[in-house]
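Scroll down for the structure; my scribbles are underneath it.
Removed: one protein chain of the complex. Kept in place: all other protein chains.
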């Protein structure tokens, strides 16, 4: 219904794939809501549009607050946190999905809550249900009333109609009907539940905090509450945590996991740990690999802040060229800035970034960025660097060309808007107007993330659909709307 | 009167000297208010508490908006900017001064406006008037009504009582009565005026934008509006800019300038240019000098984000040790975070910073920071680094020990709260609990900022009172309140 | 979940039964949302807690806005009304029900919307479903997910599960399962629907506006949009209005209507017309009847503002005593006023009412009020009148003693809080501390509303349960919670 306006600056100045969501849950602590608020604050990079927390208190029952905006702006007020008593809690931060066209309503904000005959349950997930359209149609036909446009609500209705007599069993019933990529956290009055989809596309980790437990999209959110990382939830695993500890189930047909490789490239925070290695270290290794694959004679390696920095550090170290923070990010940048005239409208990126003129002047500059999506921001940065007097500009990109949309919970432009879907590398170089442009190869990326032999083309170790067009889960709703898979080669 | 509450997080998590203000002015462009808003946004690091803009429009006269909070939150709204028509404008961002005890009222927010018999004028300044108490008493005695607690209002009342018949002359009259450090921007219906105090303690630069001119605390704010740097205003200079161009006056007794050396260390943005060199480059040079003065055998050089980064890059390059972003700053940090329990209260810094555990574990770490004021944050960061498993922690500080308060427009704790005022370097090391602690020498700092022979003890080239206790302008109000100058040695 | 705080002043200063709701709908006009906003504004006396409007637009589909507070505070903003395009609309104003304990959530605010396989429908009602608990339990058992605590949501779920293929038929199915008092307005993409329960306890009228139609709880809301009253919807009638005009159905077993007699006494606005006579005139007639039944020798007839005024006018005219506005209501009274000390807390009513001291002093005063519920306010007003120097105080009440709670959509205190449920008339007089206290008789009230022979004890013409304890619809949920009907006499 009523639309939340898109912020003009985001449209202009930002050219990244956006992770839709982060999830966090905790059980067995009197600080449940505070811990979830802190955890979501640490996961804020995964979704800035809205957040929600549900708690359960033995006497006051279930409680819920959902708000637009940053966690720090709502879930730091005494008046809000007082509404969230209890010792079990889950929470969610969201970025608007491609499907919602930016028209998010507060009722679309997770977690979702359902009252079943055996008691209530709340649920939140990171990812996307690829057959949600079909499920929704079927459920409405049978008399379910949907209150939101969110695909998560399908899970709640499927649970409501299950004949099982306890909530974890109803959740298994429901999730077996669902296709897609999903890391779920859920809660009942006495249990915290975590589930990853059969391929484990989206992340979910388990931690211990005091006598309680936490579930989180990333380890950086365990750090903020002083929780200790126990392990990653496995692909296809469901854990049910209660007073009696953690019980593990595998309700789906077993499959080899295919974790999202873009979590390594951009989504996850550099201080999170994936597969035992820090994401920062992995990104530095990508820079090293990129310097080997695509060296260039230049004076200075400059990262595009902030996401290009670790790869730029690696590139500089491997190439022996000096590293410099030649582009400064304005840390007070908000989401909007008025743009009343053509003159100012064209400044877009300048509000956020400034080139260090005295450093760049007369130098041959290598700019390292994590990815190129539409190419709009890259063009503007190149112009700023040239305006500041650079002699040459070379782009080095720490991921392969992004040429396919993601349907697994990432906000991607439609395929025709992806620069790499419509241009060759040389065409992109000309479009960006730079002296050279190189992307890391897909095999190089696999090596950098730790696969010594690169990508196994028969059974790829990761989900890399955005680079390869190889979709491990059939995007059936999108195909019904006309999306065409890559032709078999 | 009514107090604005101090933000609990600031008290806990931040241990920096704070610049009070940034000023920006523009004349000769129909985009006057927009340009000032953009300029202030680029100067936001100099003051985050409040901001104000005054404009003059030929038909609509003087207009003013003053607001608490960031520029981006108020001066980006069409409804606000529509109130600011005209082609001359000045603006100000402020940090609360030590003297105001955090109780800033909107009426204390600059620019100040006064209606004189020959027309109105608005004025804003960066710095501090060291004889404001005495001036205020005298003016009240004679029937002036003060509306604010700001020392800038003295200037307006002195101007109102001047017998001169034009505003620039009245301003000269007024400023000759004033002692302290001040970079002033002012405006009349048709003129933009800039003044630096006789010693030029605070910065002010002149730029050209289209057919008009701009005055700014720093060059980074010229960049954001596409203005070209012409030159720095000289110590003791007044420039009056009108349709007929720029006229320069020197209304004070001439003196050798003593620019604030801390602008190089911390206050200015790294992409600003001072004395022809980028601040980033100067800070990197401080790191190089520091590595020479105080080398240590270790595995990794890690900056305290974000201000320690350029010195850390220099330190790493000079020492040959690897550089790593081992501490991640949460970019969604706001000013407050609820802290309902002891457990969470002690986390303070964690809300803002997280140590990259996988990088630090088992390593000997050098932490590079720009300065140590009270030492509170340094202690917490050290604890976080040890918690993450570091084998050794060495602090290297890119400025000498801060042992004297600044009275020239910088928010400093009282002397007894300055760690270096009460402890020797070894006592500080023990207090911080680190394996080694070294500050750059005052001579080393002078060398890094370009004085090859270090500090001229007879006639120091900079104001370095915060390090040396050598105050170039007598802090007479503070002495009346009991402050004692350093005993002659 | 999270509670909306009760306003302290309401608790202190107001002692009325509260109507829960008003409904309004319109079809066949491009001003649909504006007309509904105006209609709800005219019905604001029926519910001040929150309001909602749903519209349907041929291209933009269904749209909904629901807000706490007065209609004039939300549904007068361009930004809100722009979200409500279309030519069919319904709306609702609500007062919090006794059952909700004041903890209303925005999701409890009507209208409710449901998406069915044949399209969407929105529904709002005034009244109460007396078997809602049982229906809800049954629906949850079968897999319905409730999103609110409102009984109206039962109707939507019953409709969702109906096997009928069009929405009016589904609504008949649903309403046949429902017990209680309800006046429903509902809408589909192309139809406006109105229904009254079989006994017609709550009001609903049909009007014509231009080429379109309107449904409203009262005629005063037709006046505000310039609509012409056609007729009252009959008890048990359903009207379906579309392009093709108005079609009437009678889906329930036929019964003799029993309209709520308290609508005449207090709920309806004096300028509304019920049964062809203005409510003002009826109330004046009650005053006349009361003067005949309970005359008293006194100097002045003073109404308790504002609801006692028409009866006081009638009383004064019939008794020949002078009428005076001896108590002034502060028209700027809001819902809250800070009460920091005992001294001020005891002033309660004074914030809202003031006695005209110069009029009252030394006089024997008759105070006319519409009803006495808990008696708290009556006591305070009596004290104020005595403080102002009145010689005698006589209360005359324009309704019989309120001794039973209403379960048909009116917010009543529990029985033990009703003064008349626990005290005889003489005990009440002593409790209130007045010289005399008289209520109109039940037969007298029937006569005043036009039943010349008074109440037909066998087949009462009205619902008068609040006075008589004779409940025309069995309050089954409340009885399951322990409420006991009046013992047979």
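A, B and C are the chain letters, set down in written order, and residue numbers restart from 1 in every chain.
Assume a contact is a pair of C-beta atoms (placed from the backbone, for glycine too) under 8 Å apart; a residue touches a chain by one contact, two chains touch by 3 or more.
None of these values were measured; they are calculated from a predicted model.
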Omitted chain's touching partners, listed by label: B, C
Contacting the left-out chain in the complete assembly, out of C:77, C:137 or C:165: C:77
Of C:45, C:66, C:170 or C:379, the one touching the omitted chain in the full complex: C:45
Contact residue for the chain not shown (choose from B:146, B:431 or B:483): B:146
Options B:116, B:213, B:446 or B:467, residue touching the unrepresented chain: B:116
Residue of C:164, C:278, C:403 or C:476 touching the missing chain in the full complex: C:278
Residues of chain C in contact with the chain not shown: 31, 34, 37-38, 41-42, 44-45, 48, 70-73, 75-78, 81, 220, 223-226, 269-271, 273, 276-278, 280-281, 284, 306, 309-310, 313, 317, 322-326, 328, 330-334, 336-338, 340-341, 343-344, 347, 350-351, 354-359
Absent-chain interface as seen on chain B, which is shown: 1-3, 62-65, 83, 107, 114-117, 137, 140-141, 143-147, 156-157, 160-161
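Following the convention adopted for this analysis, only the chains that are shown with their structure count from here on.
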Leaving out chain A, the still-touching groups: B | C
Where chain B and chain C are represented by their mean Cα positions, the distance between them in whole Å: 62
Cα-centroid distance, chain A relative to chain B, in whole angstrom: 37
Residue numbers of chain B (touch at least two other chains): none
